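Here the complex is missing one protein chain, while the rest keep their positions.
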Amino acid sequence: MSLSVGILGATGYTGGELVRLLVRHPQVRITHITSERFVGRSFSEVHPHLLGALDLQCEAVDPQRLAATCEVVFCALPHLASMQVVPSLLDGGCRVIDLSADFRLKSAIDFQSWYGTPHTAADWLAQAVYGLPELYRQEIMASRLVANPGCYPTSVLLALTPFLRQGLIQTEGIVIDSKSGTSGAGRSPTQELLFSEVDGGFRPYKVVGHRHIAEIEQELGRQAEKPLQVRFTPHLLPQSRGILTTCYVRPTLGQEERDWQQVLTQFYADEPFVRVLPLGRWPTTGQVRGSNYCELGVALDPRTGWLVVISAIDNLVKGAAGQAVQNLNLLLGIGESLGLEQMPLYP
Amino acid sequence: MSLSVGILGATGYTGGELVRLLVRHPQVRITHITSERFVGRSFSEVHPHLLGALDLQCEAVDPQRLAATCEVVFCALPHLASMQVVPSLLDGGCRVIDLSADFRLKSAIDFQSWYGTPHTAADWLAQAVYGLPELYRQEIMASRLVANPGCYPTSVLLALTPFLRQGLIQTEGIVIDSKSGTSGAGRSPTQELLFSEVDGGFRPYKVVGHRHIAEIEQELGRQAEKPLQVRFTPHLLPQSRGILTTCYVRPTLGQEERDWQQVLTQFYADEPFVRVLPLGRWPTTGQVRGSNYCELGVALDPRTGWLVVISAIDNLVKGAAGQAVQNLNLLLGIGESLGLEQMPLYP
Amino acid sequence: MSLSVGILGATGYTGGELVRLLVRHPQVRITHITSERFVGRSFSEVHPHLLGALDLQCEAVDPQRLAATCEVVFCALPHLASMQVVPSLLDGGCRVIDLSADFRLKSAIDFQSWYGTPHTAADWLAQAVYGLPELYRQEIMASRLVANPGCYPTSVLLALTPFLRQGLIQTEGIVIDSKSGTSGAGRSPTQELLFSEVDGGFRPYKVVGHRHIAEIEQELGRQAEKPLQVRFTPHLLPQSRGILTTCYVRPTLGQEERDWQQVLTQFYADEPFVRVLPLGRWPTTGQVRGSNYCELGVALDPRTGWLVVISAIDNLVKGAAGQAVQNLNLLLGIGESLGLEQMPLYP
Partner (left out) sequence: MSLSVGILGATGYTGGELVRLLVRHPQVRITHITSERFVGRSFSEVHPHLLGALDLQCEAVDPQRLAATCEVVFCALPHLASMQVVPSLLDGGCRVIDLSADFRLKSAIDFQSWYGTPHTAADWLAQAVYGLPELYRQEIMASRLVANPGCYPTSVLLALTPFLRQGLIQTEGIVIDSKSGTSGAGRSPTQELLFSEVDGGFRPYKVVGHRHIAEIEQELGRQAEKPLQVRFTPHLLPQSRGILTTCYVRPTLGQEERDWQQVLTQFYADEPFVRVLPLGRWPTTGQVRGSNYCELGVALDPRTGWLVVISAIDNLVKGAAGQAVQNLNLLLGIGESLGLEQMPLYP
């Protein structure tokens, strides 16, 4: 079996990562890649590290043609651009895994409030499935439109869902302190992302109102079965890859640290891509680099009563392209780990 | 005027930083440096970047001799080692600025509980002044033993004191998420501090029970005039210098964001080394590198009600050697900024 | 087919990298790993990034047992240690891929002169094959003892062999300026490899007499069919992985730049792991990270007449573990790329 897939917006970091993973996927063949800026240029000019991996040229976006040829299309366009093209793809009959934010929120009103512009494909929101396989595996398998989660939300949701779903932590007062590598900010040149600016210059950004909050609250609220709000601060790390998220939550009951760790262990017992660490060991961005793993660790602070849950992912893999391939495997009904077996690269 | 000073433990990063600053101090002359491992070796062999700056050899520690010669001695020994030698220095008649943790806690019982061993110079604790000039300037000027604050505590205390002293934030539920460069962990070789391990490998450590908590809670409690506890998580950044601390606290009253910023501006109006940033701009470790500045920024999250206070310092300067020189200036009754005028190095 | 292999010295970076690659190799099973310091400890304690990948404990070295069980043994011990154990393994009947320097030199006298101590297994030197598949593929396939090349030598030999073998460059006056990431220096803690020391501190080291020169000159001399000497300077990069080598050589004849590039293209036309770049593009360590590729680029300086040949490899993959797996595949007569198909990780 070799299924044809296309990638819209293949020239950013996420697009490159999709190709890195898919060219080694045993049951998939990339037949189309698109780019606005690089039409007609060969893929390896844009991603020289993939020289020899994919003999394709960048095309302009042509939804009809893509839909006619591809079983599944990955859409790695920026938000707002994505919702312009996804409906045509779906109408054309192919399935779509959208890596933008455009189909993650259930409510068009929420979308407008966080993104500052009306949603132009709101009819499709109800059909989109939030593509976090550990939470919505069945729904993903049955869907035609998967909204691949944001990188920060992935790191938060995998950390807190097991506790929220069982009512073990309070929905009030959740504090989330996240730190991301620079690749999460994309490949478009801006002064603040220059090496000289980032190196040695750890900093917070969007301290109030980062858009991923919408997604985090929607999904945590679904798990908790009631609305909730989180205090979320993103920071920019002087490293290319990786997100580490430190969550501070309040238990609703008294139990020992090892019991808290057990909650995670049991919840993720059968998950191929979640590694719950033994007590006393902690997730690091290095330990998951290049892989689809999410690492989780937990501690109970006996003095203050806070429960600390820490997660680490590679923002480009489990936080983007890897998770998208995992969703692809679910869509196709093939082995969920196909193409994702690579171990982390360390050091 | 040229006052004679000595440095115990001059071969670590803090010792090197003290020399870097003091050789350019207009009223001070370093006459003795000690080292356990490098006795007889020239200073510049141990700190090649200071070649030509200081023509001294490392001596063994001889408190009597130091006390006889030096007006002030900086003690940059590890904790536990410091309290073995500081009393002799004081008895010998010189004044001491101790950069270890040994004289920071007021209570010998607290010390034993956090450091796991009895304090052997407990009599001196009452006379030691906690050397944070912005809070204890008068006491420092009058003291003979200054306990130079820890790096993390400096970043926390400067961020939260203005609010706590005025009762503007709750003493319950404080969450402090700190990120430090590697130089804070010292120069002794360990596997986990190797470049290969740290690069690209952001991680938390001592998630429960970091010893700086003792100091933070003691001092915040003094400011608040009641005991309090903080949830504190340190992380290790892939950069050499800098601490950025993100504090989450609960206001006790409703006021606008600009009023919260005003609290900081007014509190630090006359401070030479605290830069309160305009709303919407944030401290970064890069903006203070190599300088004695502490940068502060604040945001009120209107959705969740949390007040976020963020600070940045260079852990080796305002977090260690620079603050020690500031304390020296206070002890000597000379200009507080002498030797500390250097602007941050950026990029 | 699933062949049993063992790894001696599995706890360093090279050992970790061997495991990373071999656990995804379709025809191999790791059955034994050894470690001097970590006997009895589980593998994932030493290499936490490989948690879940290999359920083995570190054993003490027992050559008889290993030889009895394993088809092939990878020896990732330090030099001098390797030659103590390799003969027993060979006598026991298994084949050995040795990643140390102990069997790379053909002459025991050379070994003693460069390593300062007599070779204790000199009888085996004649049987050892220098394991650079692009040069000695046939010999490797027929051998029982493969001496896996050093990282610097790999980067040099692949760059210069095509020219030397055809007499296109002078054997006099070759200058080689190499830059390596820190993982090449291993995982043992030393001050000079601390993050704080390396970050922002690019530097040369062993400016005269680096031991890899012995290997480089032996092998370049074999290609040129006459003895030669090279001027070689290694430098330490502030990054974990990657070697970039800039070679300066003198052409023996006048031809255009594109002809020089053709020499490389033709020589490596059928090689799966050598990527000769188009004129005007240059190898970078980022473009090969985590992969077994060697990238090559060439320029002719029309003003000075120097030919510049530049190569880039990942020192832990093509410079160590990846090349060892390539040699394993040759030894076993299976597909040379098995287990090595991963594309570079970028960024």
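Note that the chains are named A, B and C in the order they appear, and that numbering of residues resets to 1 at the start of each chain.
By definition in this document, a contact is a pair of C-beta atoms (placed from the backbone, for glycine too) under 8 Å apart; a residue touches a chain by one contact, two chains touch by 3 or more.
All of these numbers come straight from a predicted model, not from anything done at the bench.
Q: Quick one: say which of C:Leu237, C:Val263 or C:Leu296 touches the chain that got left out.
A: C:Leu237
Q: Would you indicate which residue among A:Gly9, A:Gly200 or A:Pro283 is in contact with the undisplayed chain?
A: A:Gly200
Q: Considering the whole complex, which of B:Ser180, B:Ser240 or B:Gln261 touches the chain not shown?
A: B:Ser240
Q: Considering the whole complex, not just the chains shown, which residues of chain A touch the missing one?
A: Given the touch definition above, chain A has residues 13, 181-183, 187-191, 193-200, 238-240 touching the missing chain.
Q: Against the chain that's been left off, what residues of chain B make contact? List them.
A: Spelled out for chain B, the touching residues are 13, 16, 20, 23-24, 47-53, 182-183, 199-200, 240-241, 275, 277, 281, 284, 286-290, 341-347.
Q: Which residues does chain C use to touch the chain missing from this display?
A: 173, 175, 177, 179, 181, 196-197, 199-205, 207-208, 229-231, 233, 235, 237-242, 244, 246, 248, 282-287, 289, 297, 299-304, 306, 308, 310, 312, 346-347
In the analysis below, only the chains that are shown with their structure count from here on.
Q: Same or different: at the chain B/chain C interface, is the fraction of residue numbers used by both copies above or below half?
A: Same-residue interface.
Q: From the mean C-alpha coordinate of chain A to that of chain C, what's the distance rounded to whole Å?
A: Going by mean C-alpha positions, chain A sits 36 Å from chain C.
Q: What whole-Å value do you get for the distance between chain B and chain C if each is reduced to the mean of its CA atoms?
A: For chain B versus chain C, the centre distance works out to 46 Å.
Q: Where in chain C do residues touch at least two different other chains?
A: Correct list: 13, 182-183, 199-200, 240.
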